[in-house]
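I have a structure here, written as structure tokens, and I will follow up with some questions on it.
Of the protein chains in this complex, all but one are displayed in their positions.
Per-chain numbering from 1; labels A, B and C assigned in written order.
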Amino acid sequence: MAHRWGMVIDLDRCTGCEACVVACRAENNIATVGEEQAGLSRAKHWIRVERYYEGEFPDVKVKFQPVLCQQCDAAPCETVCPTFASYHTGEGLNGQIYNRCIGTRYCANACPYEVRFFNFFNPVWDKPLHLQLNPDVSVRTVGVMEKCTFCVQRIKAGEIQAEAEKRELKDGEIRPACVQSCPPEAMVFGDLNDAESRASRLANSRRRTKLLAELGTRPKVTYLQRDSWHGDENA
Amino acid sequence: MATKTPEQINDDLLRPLSGISGRYALSAALLAGVAVAAFCAFFYQAYTGLGVSGLRWPVFWGFYITNFVFWIGLSHAGTLISAILRLSNATWRRPVTRCAEVITVFALSIGAMFPIIHLGRPWLAFWLFPYPSERRIWPNIHSPLLWDFFAINTYLIASVTFLLLPIIPDMALVRDRAAGLRKKIYRALALGWTGTPKQWHRLETAMHVMAIVVIPVAVSVHSIVSWDFAMAPVPMWHSTIFAPYFVCGAIFSGIAALLLAMALLRKFLHLEEYLLPIHFENLGKLLLVMSVLWFYFIFAERLTTWYGNSVGEMPVFWATQHGSYAPLFWTMMFCNFLIPVPILAIRKLRSITGTAIASFTIVIGMWLERFLIIVPSLSHKYLTYSWGTYRPTWVEITITAGTFSGLALLYMIFSKVVPIISIWELKVGLRQVPHSARIIVEPKEVGAD
Amino acid sequence: MPIPPAIYGLFPDPDSAERGMNALNRAGISPRRIVVMSAEPFDGYSFTQMDERTPMPWLAPMGGLVGGILGFLLARLTQEAYPYPLITGGMPLLAAWPTGIITYECTMLGAVLATVATLLISTKLPNWKPKLYDPEVSHGKILIGVLDPSDAARPEIENRLRGAGAEKVKIIGVSPAS
Partner (left out) sequence: MQRRDFLKISAVAGATAALEGCGNPDHQLIRFVPEEDLIPGIATWKPSICTLCPAGCGLLVRVMQGEAEVVREGRLGLLKMGLAKKLEGNPAHPINQGKLCPRGQAGLQVTYHPDRIQGPLARVGPRGSGQFREMTWESATRQLASQLADLQESGQEGSLALITSPLRGQKRAILDAFANHFKKSLPVELAFFDDSTIRAANLASFGHALPLTLDLGQSNYVVSFGADFLGTWNSPVAQAIGFGRMRTGRPGERAKFVQFEQRISQTGASADEWIPVQPGTEGAVALGLAHVMLAENLRPAAGAGHAGLLLEGWSEGLPDYAPEKIAAQTGVKAETIVRIAREAAAHDPAVAILGGAAAAHTNGLVGALAANALNALLGSVGKPGGILFPPLLAAKESGISLEILASQINSRAAAAKVLLVYNADPVFSAPAAWGVRAALDKIPFIASFSSFLDETTMLADLILPDHSPLESWLDDAPPSGSARTIRSVAPPAMHPLHNTRSMPDVLLDLAHQLGGDLASTLPWKTYDEAIEASFAALYKEKGTKIAKDADEFWQKAQDQGGWWSTEPESVPASPAGAPSGVVKPRAPEFAGDPNDYPFHFLPFASQLLYDGSLAHLPWMQEAPDPLSTVMWGTWVEVNPRTARKLSLQPGDLVEVTSPHGKLEAPALVNPGIAPDVIAMPVGQGHQNFTRYASGRGANPISILSPLTVEGTQSLAWAATRVKLSVVGRGKLILFGGSLTEVSPELEHR
């Protein structure tokens, strides 16, 4: 059976530290756009940590919510792309083929999660910062959309490695950069078609929610809601 | 009171085709200058990247798509109205149809440019076309943009045909009165029209068939334009009301544009004897109906949203009602309803000037309406963290201005080349209508000349 | 000279043209050889009641049908033309609604093109070298004439046209020798 990659994000563990944000940038050759362009809301963060305040001082709460491409099963971005640049891969990922993209930006409008980013200009790395570029990931040119791929280069590398060694992939063997870096291990990545994978089991937690589930996009990212302390009941 | 003879009509209506006045040349140069600036702005954008526009995350569509919808909407001025009037055999239509159909063709051509202008990689726009390529990739028919491609092409071909077919006899007319190079050109344009009964009959049959075909096409075009939005799960876009709402808005803005064009033609081409108060009166009534209908639609849309009270939609709703977009929203309400309805409803005010003023505010209001449909929704999607804003840059403003002056320029050039009123149809009308409604020279207006 | 021998009269108004037409008919001239030209269509006069049968109202829907089928096939076949199966946004690749839209638009396009084609073919346009024409037509005159009149019939035709009220009668393409 084909893999069906999914992710579980435990909001009870997430500390909002942004390790995932920087890991993603480093892994996927996401260019910084600089102060002026960032001021025009054009910074690219394939994963971001959303922060929401609740209440007023002194009864304030803050919650963090990392948002990346939800790799929807029914992805609004895919249907609207006229050139099949956004399409569904055999393993259930919402692929983005940069070469096919002509830059209608329709996918970004259709995406309810706002996880698609556009190259308003050609990316620039001040020399020798270009030496940090990951050779496994293509650099996007001006005029194309880009987005989280679940680090498809890591998925492919893992699959090829397993195939070369004539074995099945082990659960947890493939980890996107964000998952790899996350200090509190709030993110778990795995095959949702494997009922025994950690991601599958966590995705059935009583705390499971899907982001904007009501829109019917059927995301493959599951959020485990922040828990509350039950200790006073035990005490 | 004297009835115009066919020869007088020929003289009157062919007069604008000869000679170029200084005023004409100056305004044409001005308009051309703005259009050229727009072209330069576009090439600058294509060369450096879409970043020179004000588009940003998460408002990825702004002025360009606003213009796209606006111009496609405006294009419903002509073909659709003309077809309806033809089918309903409204006799007063005859001086109006051609100037309406011209708006369609030019507005549609301009509107159809915007999906290309707004592309991140405009040089690859042809990837939208269904053609067999070595890449073995066909366009995705699920995408409303592809529906746009088919719908706009069909509509454009139909509109151009609809405009050009009745022009052929008039070209023959010009051919027979011209000399030299002009004669050669018009001879080519007339396609060898001689005016045999067979030709006349086929032409009229064809126009009848076309009128039947073009109405559903026009309705489908603006429905599909609305589906560009309604197909996406974006707050206040994802609505079944959008298709009729857009079609209504399109006809609304189209009639306004037509009235505005007629008022200008009447003044500048001295067509006071052909474009009569009755035309403005009748179209003004139609505009009044559309204004009320438009209000009905926006009221229905707003009421449903407000009552539905959906978490996703209310931020957009309030942003337009009294948030950051409220000034634009209420300007739109004034321009589209509060100003034009009294003007058009009170008979005294429904004069040529009155309808022209109402039309002018409506054109502005409908542009704002398109903007307010697109931008507030995109800037207030579901996750509040991703809320954003939008501010156009000089590039977008220049290109927008360029399309307005482009349309005006094309219209000016067209009216220099082709009689802006269909001469043969007018003549037919003269024979058909009862004497009392014939085009007559009213002494008052003659005296003004 | 491309213009064939012809004789025609120019009538100032439809009523006289009507009389001219009747006169020619009475003279037993074959209707096929009679030519009528005008700067506007004159519905309701017998001199324009010729060649009114046309398949255009049928050909337009036929064109629509062909266009629709082509549009349907285009939508369908192109989506199946991929070397690997594509699923997009959880939608099947062959979806009825979008295919319907493409089919609809192509139907309409087919109807438009069929109409135009029928018009151009049946009226033999464009034809930049017409057999017979007079620019006077553009000035409101109605031309009624006979193509290839026999030498014997020519004076009679001329007389009858004049009698019916033709302002001018012109003979073209006949060399004086014949």
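The rule we apply is simple: a contact is a pair of C-beta atoms (placed from the backbone, for glycine too) under 8 Å apart; a residue touches a chain by one contact, two chains touch by 3 or more.
Treat the numbers as computed from the prediction; the structure is a model and nothing was measured.
The missing chain, though absent from the view, touches A, B when the full complex is examined. Contact with the omitted chain, checked across A:Arg48, A:His88, A:Arg140 or A:Lys220, is made by A:Arg48. By the touch definition given at the top, subunit B reaches the unshown chain through residues 311, 314-315, 318-319, 321-323, 380, 384-388.
The chain not shown here touches subunit A at positions 10, 12-19, 21-23, 25-27, 32-35, 38-39, 41, 43, 45, 48-58, 60-64, 126-135, 177, 180-186, 224, 227-232, 235.
The criterion applied here is as follows: only the chains that are shown with their structure count from here on.
Geometrically, the chain at the heart of the complex, using CA-atom means, is B. The mean-CA centres of subunit A and subunit C are about 64 angstrom from one another, to the nearest whole unit.
Centre-to-centre spacing of subunit B and subunit C amounts to 31 Å, using the average Cα coordinate of each chain. Touching two or more other chains at once are residues 76, 79-81, 84 of subunit A. Contact of a single residue of subunit C with at least two other chains is seen at positions 88-89, 91.
For subunit B in complex with subunit A, the touching residues are 48-51, 54-58, 60-61, 115, 118-122, 124-125, 127-128, 137, 139-140, 142-146, 149, 228, 231-234, 378, 381-386, 388-389. The residues of subunit A lying in touch with subunit C in their complex are 72-81, 84, 86-88, 90, 218. The touching residues of subunit C, when paired with subunit A in their complex, are 84, 86-91.
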